[in-house]
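Just below is one structure, and these are the notes that go with it.
One protein chain is absent from this view; the other protein chains keep their places.
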Amino acid sequence: MYSLILAVAVRYTYPLLLLFAAFLFLKGHNSPGGGFIAGLLTAAAIVLSYIASKRSPGDGPDRFFVNLIGFGLCVALTTAAVPVFLGYPFFTHTFGFVDVPLLGKVELASASLFDLGVYMVVVGNVVTVIRAMTGQ
Amino acid sequence: MGAVLIALLLPFAGAILLNLFSAPRSARAGWVASLFAGASFLAVASAALGGIEQPPTLYLPWAPALDLSLSLLADGLSLLFALVISAVGVVVFTFAAAYLEPHEQRRRFFCYLLLFMGAMLGVVFSSNLLALFVFWELTSISSFLLIGFWHHKERSRYGALKALVITATGGLAMLLGFIMIGLVCGTFEIPELLGRGDLLAASPWALPAVLLVIAGAITKSAQFPFHLWLPTAMEAPTPVSAYLHAATMVKAGLYLVARLGPIMSPLPLWTPLLTVIGIATMVWCSYLALRQSDLKGLLAFSTVSQLGLIMSMLAAARPEAAAAGLFHLLNHAAFKGALFLLVGVIEHEAHTRDVCELGPLRKQMPKTHLLLALGALSMAGMPPLGGFISKEMFLEQALHLGPLLAMLSVAGAVLTAAYCFALAFGVGRGRKTEGASATATSGAEAPHDPHFSLLWGPGLLITVALLFGLFPQSLAGALVAGAVEAAVPGSSLHLHLSLWHGFSPTLAASAVALGSGYILYSRWWQTRTPDNPLLVTDRIYDFKLEKLESWSKAVTVSYMSGLVWRYNTIILCVGVAAISAVFLCFPVPQLQAWPARSPLVFEVAVALTAIAAVIGTCIAKTRLAAILSLGASGYTLALMFALLGAPDLALTQIMVETISVALFLAVFVFLPSWRPPETRPLRPGHLALSITAGCGACYLVALARGHRTATSIAEFFIENSAKLAGWHNIVNVILVDFRGLDTLGEISVLGIAALACYAAIKMAPQRS
Amino acid sequence: MELLVLAVSAAFLSGGLYLMLDRTLLRVVIGIGLLSNGTNLLLLSTSGLTPGGAPILAAAGHGETAIVDPLPQALILTAIVIGFGVTALLLTLAYRTYQSQGSEDLGELHGRLADE
Partner (left out) sequence: MSNLPILPVALPLASAVVLLFLRDRPALSRTVAMAANLVTFAAAAKLLLTVRDQGIQVLQFGNWPAPFGIVFTVDMLGALMVMVTMVVSTATLLFACFSLDEPRERMFFYPLFQFLLVGVNGSFLTGDLFNLFVWFEVLLISSYALMSLGGGAYQLQETFKYLVVNALSSCLFLIGVAIIYSLTGTLNFAQLSVRMAEVPDPALKAVVAVIFMLVFSIKAALFPLYMWLPRAYFAPPTVISGLFGGLLTKVGVYALFRVVSLLFADLPFVLPLLVFVAGATMFFGVIGALSQWDMKRVLSYHIVSQIGYMIMGLGLFSQVALAGGIFYIIHHILVKTALFLIAGAVEKSRGTTNLRRLGGVIETEALLAGLFMVAGLGLAGVPPLSGFIAKLLLIQAGLQQGSYGIVAVSLLVSFLTLFSMMKIFRYVFWREEGLPRIEEGGNRARLLSIAVLVLLGVAMGLGASVVMPYAETAAEQILNPQLYVAAVLGEP
């Protein structure tokens, strides 16, 4: 599977892909994108890097991506559950605008946090599945 | 009523305590159980001596919403049966304690026996039809367990199952009848039902209810044609046979007839049907008894025949007949219980109960034989034993039944006398053939009278049978009179039981019966070799059971293919058929177009590509081609999403499709050693089915979309997405906010899927 | 346009179902893939293919032209992702089955692993 061209190509596109994923994640509030898509893209990038590298995808830390699923669920659930302790129904979101120097008015929404959880689960899922299947 | 409640609870308490505090094979279990039975008997006796309280019921609610209560009723009828149950119970318990071998599971045995006793008391004390049914079923179950107590024997298991199958079927029929009665009359309480018989008579359910209740009664009492289970039930340990299958359980059917008589006897068919069944059973089964060589088989058929006699009496719902039946029931409990126990003793000592293999008992076991003969003579109706009086009363009543039934009754009495003589004299004389004697003597020592612990029980019962003959009025008069009063309410019977009734046609009939019986015995029975004929009903039962098994197998195998495409075919066929049926039954609505726009050329091209990709996937010859076409169809789909104003979907679809295709390829193509898939010819049936289903689904959606009745809830999302949730990408807002819970579930699915894949790959297969 | 969308989803559904009635492991799996894609497209057709844009509000917030019904899109997104999870598991099972049995003919597999 290893090919030099691919390896070189991936070396440069990998960070770009991750950056694009981050962009999609942040853009998702107001234009197409969001946690799912960003997560899938990130996972694709990671898988690509496996393919390009000499390592077999099955090598390396086994637990990280499984744990990532757990963390993602944890983040999502916590975001949803916090309002309960403040006396609101489960899943109540809030948002607000904060003035950040240099960037101007930035929107902060608790829903983003939930989206982050989604992102983590998607990445964890795809990478775990692909590693499991190809890492025999 | 307190005493009755205690009597009812004691056996159950005993069963529980026995289980908690006794070793499985404890020798003490029997004595402890006997103690509980004895206490229960004392409680019943004290209730009986205390006279009948007014009102004789105790209401114990169970599920009031269902009119289900465990209320108790202690009138004369209940007390008579309860006395028989508990008194015979005490004798049988003590007998069994001495009878069972030390290695047997005594705890289990006595636990079952106590359960049975409690259930039986429950049947006769219940004042609610449903509660009666509860205990009724419990007797069937405990009888199943007791018959199968020696469960390693094939015959025991067979007998247990047969008894259960027949009594449970009858029980269910009876339940249905009870529910009908309850629904019509508005109550399940027996005392209240008594006043509402006319409601039942006026209802269309009267006849079914009668038939169903009769079915319950005659299966339980092993009446013709359901007499088949009792002989095979004789595989039970002898104390069980004595208790359940002679003295008590089989009498539950009689109790039911007596108890419901006041309500049911005015209804059509009740009296005639039961009378005919009773007399027929009496004649036919006494004939069968005469042909048995197995002593227990003989007694079993004799029990059935005697029960038939009592049944015919109780069905008549006349006070005199009821008195005859109930008094005979008392006698029967005494002598038949004793006879069974004695056969048990004989089997215990001689290791056989076949008439042809027994030695001269009169010499070998004189005491046992004396008791056996007395019991048999009481059954034959020989004065001065109790059986004589009740037989007289029976014959007197039978003369009222019309010439044919009267003649049959006398014939039954003749046959009964014949097998009783056979039991009394034939067995004692010894019919052992030479060959059999050689094998018997070569083995153990010759049989002899057992220890007193095994004899006093039957002795006591025989004594009671004797005393019933000598002092009938003082011993049983009040009891029977009280019971008659309950069974035939409003009767004014001046019952006087006595040995001597003066010269009458009845006496002549008695004499004829005894005389002819003796002749039959000496001329016919002694000269032929008894066998154990296989019953026709038995054959039917076996055949049906076998059929049930083979038929169920055939039916199940025919559709449970285990092939997944057949499952799918069935689902699709059912779906298509159901939807077609809907369109056949209801007017088909017009297909209405919702605001549409004409497609651009580009869009048509994309759509055609997608269709082509799908067809390509279906007809692909290699794996790689199939997977790549699948990918192509997915990407064109993404394009369509984009064209339809769903950029989020398009992006997601592209990513998912890429990863899916990668997975497909990883699994199906790049792994070595895979055979190429066989190419399969086109399957026109499947194709037609799938096209019908696929196009049908689209048609339905289009149809529904044209008939929208209200605005979509999505208006709310469009309106409030930016205002209340702060974001502008509505789809994303729906996903994380409006319908965030869906997303939470969805990422759970993703997580689980990953775990499952991981586990499936990493875990070495378990060898099972 | 509606007819076109419906025709495409009908093709997806029919093709998927046809493959699901096959006895080859891979085709059944592919069939499920087609089927869920077809279902998604069908679901999207309910959003009303009115001339309108993607359900994304302009930054200003109000007053733009009619947009398509966003709800089916959200539902489809959920369905796509769930479908992906299921497909991944299905593939794993298929792979493991083949790996241990060396056959992908479901009838043959069933015969081989017949009850006990």
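To keep things simple, chains are lettered A, B and C as they appear, and every chain counts its residues starting from 1.
Simple rule for what comes next: a contact is a pair of C-beta atoms (placed from the backbone, for glycine too) under 8 Å apart; a residue touches a chain by one contact, two chains touch by 3 or more.
Because the structure is a prediction, the values reported are computed rather than measured.
Engineer: Indicate each shown chain that the hidden chain touches within the full complex.
Structural biologist: Even though it is not drawn, that chain still touches A, B, C.
Engineer: If I consider the whole complex, including the chain that's not displayed, which of B:557, B:604, B:625 or B:688 touches that chain?
Structural biologist: Here the residue in touch with the unshown chain is B:557.
Engineer: From the list C:5, C:35, C:54 or C:67, which touches the chain that is not on show?
Structural biologist: Checking the options C:5, C:35, C:54 or C:67, the one contacting the hidden chain is C:35.
Engineer: Out of B:269, B:548 or B:688, which residue would touch the omitted chain in the full complex?
Structural biologist: Residue touching the chain left out of view: B:548.
Engineer: Looking beyond the chains shown, say which of B:351, B:400, B:708 or B:723 touches the absent one.
Structural biologist: The single option touching the absent chain is B:708.
Engineer: Residue by residue, what part of chain C touches the chain that was omitted?
Structural biologist: Touch set of chain C with respect to the missing chain: 20, 25, 28, 32, 35-36, 39-40, 42-43, 45-46, 71-72, 75, 78-79, 82, 85-86, 89-90, 93-94, 96-97, 100-101, 109-110, 113, 115-116.
Engineer: For the chain that got dropped from the picture, name the residues of chain A it touches.
Structural biologist: Those residues of chain A that touch the unshown chain are 66-67, 69-70, 73-74, 77, 80-81, 84, 88-93.
Engineer: Tell me where the left-out chain touches chain B, residue by residue.
Structural biologist: Missing-chain contacts on chain B: residues 24, 61-66, 68, 108, 130, 133-134, 137-138, 141, 144-145, 148, 151-152, 157, 160-161, 164-165, 168-169, 172-173, 175-176, 179-180, 183, 548-549, 551-553, 555-557, 559-562, 564, 566-568, 570-571, 574-575, 578-579, 582-583, 585-589, 697, 700-701, 703-705, 707-714, 716-717, 737-742, 744-746, 748-749, 751-753, 755-756, 758-760, 762-768.
The rule we apply is simple: only the chains that are shown with their structure count from here on.
Engineer: Pick the pair with more C-beta contacts: A-C or A-B?
Structural biologist: Answer to which pair has more contacts is A-B.
Engineer: Measuring centre to centre with CA averages, how many angstrom lie between chain B and chain C?
Structural biologist: Here the centre of chain C sits 50 Å away from the centre of chain B.
Engineer: Using CA atom averages as chain centres, what separation in Å is found between chain A and chain B?
Structural biologist: 62
Engineer: Please set out, as single numbers or ranges, the residues of chain A touching at least two other chains.
Structural biologist: Residues 30-32, 36, 122, 125, 129, 132-133.
Engineer: At least two other chains touched by the same residue of chain C: list those residues.
Structural biologist: 54, 56, 59, 77, 81, 85, 88, 91-92, 95
Engineer: For the complex, give me every residue of chain A touching chain C.
Structural biologist: 30-32, 36, 122, 125, 129, 132-133
Engineer: Under the definition above, what is the set of chain C residues touching chain B in their complex?
Structural biologist: My answer: residues 1-2, 4-24, 26-30, 33-34, 37-38, 40-42, 44-59, 61-62, 67-71, 73-78, 80-89, 91-96, 98, 100, 102, 104-107, 110, 114-115.
Engineer: In their shared complex, at which residues does chain A touch chain B?
Structural biologist: 24, 28-37, 40-41, 43-44, 47, 65-66, 69-70, 72-73, 76-77, 80, 90-91, 93, 95, 107, 109, 111, 114-115, 117-118, 121-122, 124-126, 128-130, 132-136
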